[in-house]
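Structure first, then comments.
With one protein chain held back, the other chains of the complex are shown just where they sit.
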């Protein structure tokens, strides 16, 4: 997918990590790392996007992701606007494209878009005007590229640059997870040497998503010697859908406990995109334990979003 | 209605365009035109309302209008506050007047007010303190003066200053439309030479609203030679009320199609306050066609609101 790059190879939108050139991805990570150090307090960076407006255009609610993007935009000096499209004129039958064009006409040129449908953000990008940049903040089960970036930044901080030597395990509901898809894209671009995926058959994708991964239903076996365990959130609706028999069963087979974690490398790190279901996919002792990077992921998320907004809008 | 002017003839509130002196109206349009050119990016105007607070006080939801006013206030440097009165203490039985006085006591002196009842904003203005200014962002079917202003600005940009020579047609649910009322007030003040109104009998007002207009139920005839067609949104609830038999019938009789538009002057412009029901009152080919000014209206809306807030609050 090259439509997110302009003819000079510069990032115009961030829609997916799939097919993103490695140097573009690394540049974002490097910039986010630099911002991470000193960008959350103070006003040094306020000139970056001063006078520009960034709109959180959410067709699906998410206070957490919206807050992260909002803080990122604010710290770069942008004006921010929350447009909750689930309670607005879109309810009156207005199309997402009309909403986008309306906001563009008001002088908004940065959009952070979340949408329940796969590919909806890329579709919006195709109708956007020349000076407009979109960031996909999650579309259906398709992609959540800033989550993928922040996960890579976190991995790199903890385990260094040598992705080829890294053993990474992704666990849980990969089938419905845009987080997993974006992580897999990023890990491949960075050349991760050993990518493992583990979960119940009913929650694993049956398309090409997992090509090149070692897939297993046996969590204990999959954990052996890994450097990083990336847990996914289990949506409780999977039970109603009959994809999971019970939370207890799920925890028994795919919950990360302290005992289980000992199968991983001694200094293995644990990640989770949040919000966590403690006691379901992850035990509190692990979530809050010394190997957990969950809160560092959150902080890195703001830095990554600042790097992305800067790359797209600071022109 | 002179209560919106102070004893020196200066605008104190903007409640309606009815009876607004022509020079006051023209001054707002001229200033909006100047702002339109270069005011949406950058921070040149941030000192205008720096340190002042502008509150969107909405007793009826409208993300679109609220966003437009919010961007206008932000670009003038004001602090903005959204007070959604449909989910707040007004629900606990507090009166609109108490809500206004409470916010005034907090140091808010600019209010953008939307209310479902005719005249509610003027009633609030009567209890407001001396230093407080209100902008009517739509009250019932009564008035939506900034929409009237932005429509005039758009017309003037497209068709020039000679309103006396202009043939303008307003189409649709004029009976329930505050947009139409404000447009009619403005067109009369500017001396529009030929104002036509067209719609089904059930959706036309039977009071003095249309005095001086050429009224017709025949859309094709009414379109002959007009310079501008101002379409109104059809609320779907009109069907439930029995005022419209079906959307198909409405489209057949009052939907603006490309074929129909050919009856107007060759360079006629098409306007719509949005959000549009494509395929009902307007076809997509017209809405997105070369004669459509719909998005320019949206942009002009921000400029007009900046001009109004500046006139009321930059003292």
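First chain written, first letter: the chains are A and B, and each begins at residue 1.
Note that in this section a contact is a pair of C-beta atoms (placed from the backbone, for glycine too) under 8 Å apart; a residue touches a chain by one contact, two chains touch by 3 or more.
If you're wondering where the values come from, they're calculated on a predicted model, not measured in any experiment.
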Residue, one of A:52, A:70, A:188 or A:238, that touches the chain absent here: A:70
Touch with the omitted chain, as defined above, among B:34, B:50 or B:259: B:50
Sole residue of A:172, A:205, A:255 or A:301 that reaches the chain not shown, by the stated touch rule: A:301
From B:107, B:191 or B:225, residue that would touch the chain that is not displayed: B:107
In chain A, positions touching the absent partner: 40-43, 61-64, 67-68, 70-71, 74-75, 236, 274-278, 295-296, 298-299, 301-302
Interface with the unshown chain - residue positions in chain B: 50-53, 79, 81, 83-85, 87-89, 92-95, 98, 101-108
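As a working rule, only the chains that are shown with their structure count from here on.
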Centre distance in Å when chain A and chain B are each reduced to the mean of their C-alpha atoms: 41
